[in-house]
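All protein chains but one are shown at their positions in the complex.
Chains here go by letter, A, B and C, matching the order in which they are written, and residues are numbered from 1 within each.
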Amino acid sequence: MIRVQTEDFDLGSELKKMTHKQTTVGGLCSFVGLVRDMAGDAEISAMTLEHYPGMTEKALAEIDAEACERWPLQATLIIHRFGRLVPGDQIVLVAAASAHREAAFEACHFLIDWLKTKAPFWKLEATADGGKWVDARDSDQSAARRWLQTEKDKPTNKDAAE
Amino acid sequence: MIRVQTEDFDLGSELKKMTHKQTTVGGLCSFVGLVRDMAGDAEISAMTLEHYPGMTEKALAEIDAEACERWPLQATLIIHRFGRLVPGDQIVLVAAASAHREAAFEACHFLIDWLKTKAPFWKLEATADGGKWVDARDSDQSAARRWLQTEKDKPTNKDAAE
Amino acid sequence: MKVLYFASVRETIGIPEEEIELLDGMSTVRELMTWLKQKDGTYERAFAEDALVRVAVNQEYVTLQHPISKDDEIAFFPPVTGG
Partner (left out) sequence: MKVLYFASVRETIGIPEEEIELLDGMSTVRELMTWLKQKDGTYERAFAEDALVRVAVNQEYVTLQHPISKDDEIAFFPPVTGG
């Protein structure tokens, strides 16, 4: 499931819904991204997330579909906020539920790595010097590229039990 | 933090505590293991988890300390239940919070992989044919061995931002 | 064509979107960019570094060689930084 919203989300109830009455799920992996109070040396007082309505949902749905094709998943979830956030606020939640823990971990990791480089969101950080658009990071690019490897080249074992 | 208990845990409030008023956490990765209703072809009606009181806590504390030494973590959590559980029940929660998402993912993955092969828990599955002790899996051994690689050999990039 | 701008590109150009008429010789994204740059210095600044401009046509990422047509929604923006 995909959601793009300004409102905060309740982590516990979102995750609980994913496994509720699901007795085939052996593992649920989730990742939450939060606003930090520092960017390098600069103190952050707020962060404004801009996005491209329409394309965002489309891009997230494609990432989600790709994960469901690569791994045997019982449920997936992507929630991404936009608008003004302050340090400590939740920005994003991605989660994957599977019979097996490796699939849950890999799919969850994949979701956030691809989201970071493909979903049209932009962060504007408010510091004492004014607003500054966050630069894209090479490390995010290489994290995303990792998932371009073919399935059989992947270094991890996908058959480990939950 | 380490907890070994019979009672269920509330995923949302446990995770929320880990980042509460923490404005240096950029990413929180968590994994929940749940009881499935099937083991191979056999239907599972219940699962009883036995453990070694004392050694369990010690083993989990060592795994936790190892994670905190390997990655820059703001918070970690391991909760493992014992006693009788039924399909759909939560068995275990591991979580790691860090400024950076790769550290959070890797530490969380490490926690569950090492727990699986090092913490003295044993699962007894109740099926129509009676009780059956779950066999240890080779795939869990190889998942754990992955973390024996030295830091510099590790294939993933640890500097990707949250 | 509906042309959209986001983030730093929007900020530099000063508007979030505009209608642009498809003219002769404007058959690819690159040609549209060139035309915009010639029209006004703010576009020149917004598109100064080609390598830092991402383009979507009808909400799908495309390269500068991508063809455009009159009912397209074309968006220009910097590399994404969500998550």
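Assume a contact is a pair of C-beta atoms (placed from the backbone, for glycine too) under 8 Å apart; a residue touches a chain by one contact, two chains touch by 3 or more.
None of these values were measured; they are calculated from a predicted model.
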**Asked** Taking the complete complex into account, which shown chains does the hidden chain touch?
**Response** B
**Message:** Given that one chain is not shown, which residue among B:16, B:118 or B:146 touches it?
**Reply:** B:118
**Item:** For subunit B, the residues touching the chain missing from this view
**Value:** 33, 49-52, 54-55, 58-59, 80, 91-92, 112, 115-124, 133-137, 140
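Heads up, the rule we're going with is that only the chains that are shown with their structure count from here on.
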**Most widely separated chain from subunit A, with each centre as the mean of CA atoms** = C
**Prompt:** If you average all the Cα positions, which chain's own average lands nearest?
**Reply:** A
**Asked** Taking each chain's centre as the mean position of its Cα atoms, how many Å separate subunit B from subunit C?
**Response** 47
**Message:** With centres defined as the mean C-alpha position, give me the subunit A-subunit B separation in Å.
**Reply:** 21
**Request:** Provide the list of subunit A residues touching at least two other chains, using ranges where the numbers run on.
**Result:** 33, 112, 137, 140
**Prompt:** Which subunit C residues reach two or more other chains?
**Reply:** 83
